[in-house]
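Here the complex is missing a single protein chain, while all its other protein chains stay put.
Chain IDs A, B and C follow the sequence of writing; residue 1 opens each chain.
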Amino acid sequence: MKKLINSPETVLTDALTGFAAAHPELAVDIPNRVIARAVRPERPKVALISGGGSGHEPLHAGFVGPGMLDAACPGEVFTSPVPDQMLTAAQAVHSGAGVVLIVKNYTGDVMNFQLAAELAVEEGIEVRTVLVNDDVAVEDSTWTAGRRGTGATVMVEKIAGALAERGAALDEVAAVAQRVNAASRSFAIALTAATVPAAGKPGFDLPEDEIEVGVGIHGEPGRRRERLRPANELAAEVVDTILADHDLAAGDEVIALVNGLGGTPLLELYVVYGEVQARLAERGIRIARNLVGNYVTSLDMAGFSLTLTKADAELLELWDAPVATTALTWS
Amino acid sequence: MKKLINSPETVLTDALTGFAAAHPELAVDIPNRVIARAVRPERPKVALISGGGSGHEPLHAGFVGPGMLDAACPGEVFTSPVPDQMLTAAQAVHSGAGVVLIVKNYTGDVMNFQLAAELAVEEGIEVRTVLVNDDVAVEDSTWTAGRRGTGATVMVEKIAGALAERGAALDEVAAVAQRVNAASRSFAIALTAATVPAAGKPGFDLPEDEIEVGVGIHGEPGRRRERLRPANELAAEVVDTILADHDLAAGDEVIALVNGLGGTPLLELYVVYGEVQARLAERGIRIARNLVGNYVTSLDMAGFSLTLTKADAELLELWDAPVATTALTWS
Amino acid sequence: MDTELALAWVREIAAAVERQEAQLTELDSAIGDSDHGSNLRRGFNAVMTALDSPEPTAVGAVLAKTGATLISKVGGASGPLYGSAFRAMGKALPEEKATTAALATALAEGLLAIQQLGGAAPGDKTIVDAWAPALAAFEQAVSQGLSAAAEAAAEAADQGARDTVPLQARKGRASYLGPRSIGHQDPGATSTALIFRALAQSARTA
Partner (left out) sequence: MDTELALAWVREIAAAVERQEAQLTELDSAIGDSDHGSNLRRGFNAVMTALDSPEPTAVGAVLAKTGATLISKVGGASGPLYGSAFRAMGKALPEEKATTAALATALAEGLLAIQQLGGAAPGDKTIVDAWAPALAAFEQAVSQGLSAAAEAAAEAADQGARDTVPLQARKGRASYLGPRSIGHQDPGATSTALIFRALAQSARTA
């Protein structure tokens, strides 16, 4: 294993130390592992808190700032944060209008956020929890822990963050977050496995000419193995898989995220974006807004995920609203 | 080789197709391989053009936009662009105030830009060429092609771009670009080699516990091989190597770029940033501004480079000026 | 079970987790995300520190503190599950010492907490598949005393963990693999077996 770390045990603390040094505009509580906006809102506003295992950067810390999250709670690498972190975060950013917890649907995340919500409620903080579960690779049935939360987290955090910034009420913010999640689907393909620092070797071995199809962001193997094929074929397969599960029809508009999993060059992500755009165009679907880059990564994994969020005027307007975080900024 | 491409021959065209689709605010001339701002300036302004081999994204196309470049010319992967591209770009963005060509110091880039400058001058366009040569791994002597241009390109393009935006004259813009370059030093360490699509395999083999020290951004081996060590030791070595060549003293301020080479997770880059910041603090040097992320990459290479630009009030003010490109945005 | 034995049990778990970290992580890398070993090591290291100062003076306090520490330090799926289980066991043992029958009740409360929080049933390829048979064996052997009951539970937990191999996961991260989760032993069931083995170990040497 080759990593730019001091030790697997200290990687999170060391990264937070660097993050704090790099971004003085954020309040980084290193011992408690909470990244929050340094400036409190002038009037009470709904606070958005998210969190999850580390190794997915810039998610979530990179999305803390005006127009998006109020706080993020990073767990150990690929391990959900503990309830105390979310409680500390809620206490730090709650301004009287309640807290929305944005939780990617993984057993560990769900349970830790649930315990956190109970603690926050005990402290008199009103809490809504929004689950993100956009990954169509997982059949959503009684046979699984339910669909995973992946790329749609960016859309949920951005759009709900914009609405919260405008002073919307707790239930409204939670509702739009849920609506974005319901309108989103993702699917991912990996070319290599991720190496968790504490494990010291890749999560799976993959021959030179094979890929894992339907992977998550935690280095676990996907639904199946296939031969590596040209980008246009892979992009088409990913688009078609998502469309098969999505109520998108000709004439619809989407927000599209072509997301690098950490080890794939931007050059390749643009190749994929071109193919995705072409495939969608064939189906009469227009990409109204897009992001191309590393947003929800899986350490050093090579590959990409595609997220499509069905857009309407309201969602696009909230998407376009100003945002100023370390990983997403526009005005 | 595992890459998200259609074929090594088409990778650049395919990526440009995707880039054009993703960024309608830019004018992408795919056959001629020129990315330019879509909107012409209202009054004549000095036009900044850069370019270089592809595989270093977001450099340079990601830096085209208000406050930074006017046009970028991407060559084939790791191959400098051809003179026709820069001529086309100059014709597209010249508005009567002259053109500054920002050239990373590599034999191929220098020669192709030189031929381009000759062609542009023949067309009646006034041209200044600024060489970026910040890489202290290369001894600048008659024994080499001179220092390579790497991370400092971001500072040069940002700061010169800001001055050009304000309506400064051709020689002023060229002068500030030269000044930023002279105030900048970089050094890089690679944990893995890059794989050029057309070559199909990594540029060098590196054992599991070794690193290449003093690498460039074209997949070539570095100055020497060493054992992999903890991030704090590597960061200290890189800082010290740069300081040994830089006229930085206690009390000075710098703009620091901790740059990922393409395959290194952001989590690790923040670990490195923390260590770099600490080492500089020991020397009494303060990081006034920073960037942490993938800005000048080398395809899928794992590793990082550090660039330090000695800052003064003027440079910081230009650094802080608004910029709106796909890879760098602030207001 | 007295306070000392409770402490010995938790220490023995911590030692076992330390020894088996790599194996647990290896199992988790096959059908999960390669962190089960490091999660538990981090958790039980923290438990060791927490139990030092001040040292609890009752069985229930030892287990409750263990649970609370696991919840605050582990994260992931196993943190809240084991944490809630130990917290529930602690709550179920209000006396300074616990009879073997009381411990059986506590172990049942532990399982209940795991199932209430995680919603897993036997056969879902989780912690439950080791804890449930261990509990049943413990209950059946209660009359033979702690040492024998714990030994029976450890055996049953081991068997339960091994029996997860042919199962397809229906809960937790491994469920994402669908049929590809078949053929691998569940990491959580394996660590549960280790917890019951530690109980047998400390009961024997007590």
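Observations, loosely collected:
The working rule: a residue touches a chain if its C-beta (ideal position, glycine included) is under 8 Å from a C-beta of that chain, and two chains touch if they have at least 3 such contacts.
Fair warning: this is a prediction, and the values are worked out from it, not measured in the lab.
Of the chains on view, those touched by the hidden chain across the whole complex are B. Checked against the hidden chain, the listed residues B:E123, B:E139 or B:D312 yield one contact partner: B:E139. Considering the whole complex, the residue from B:G18, B:P41, B:G65 or B:G108 that touches the absent chain is B:G108.
In the complete assembly, the contact with the undisplayed chain comes from B:E220, out of B:E25, B:E172, B:E220 or B:D320. Of the options B:G203, B:G263 or B:G293, the residue whose C-beta touches the omitted chain is B:G203. One chain of the complex is left out; on chain B, the residues touching it are 8-9, 53, 75-84, 106-108, 111-112, 114-115, 137-139, 142-145, 148, 196, 198-199, 201, 203-204, 216, 218-221, 223-224.
The rule is short, and it goes like this: only the chains that are shown with their structure count from here on.
Inter-chain centre distance (chain A to chain B, centres taken as mean C-alpha positions): 29 Å. The centroid of the Cα atoms in chain B and the matching centroid in chain C are 53 Å apart.
Residues of chain A found to touch two or more other chains are 77.
In chain C, no residue touches two or more other chains.
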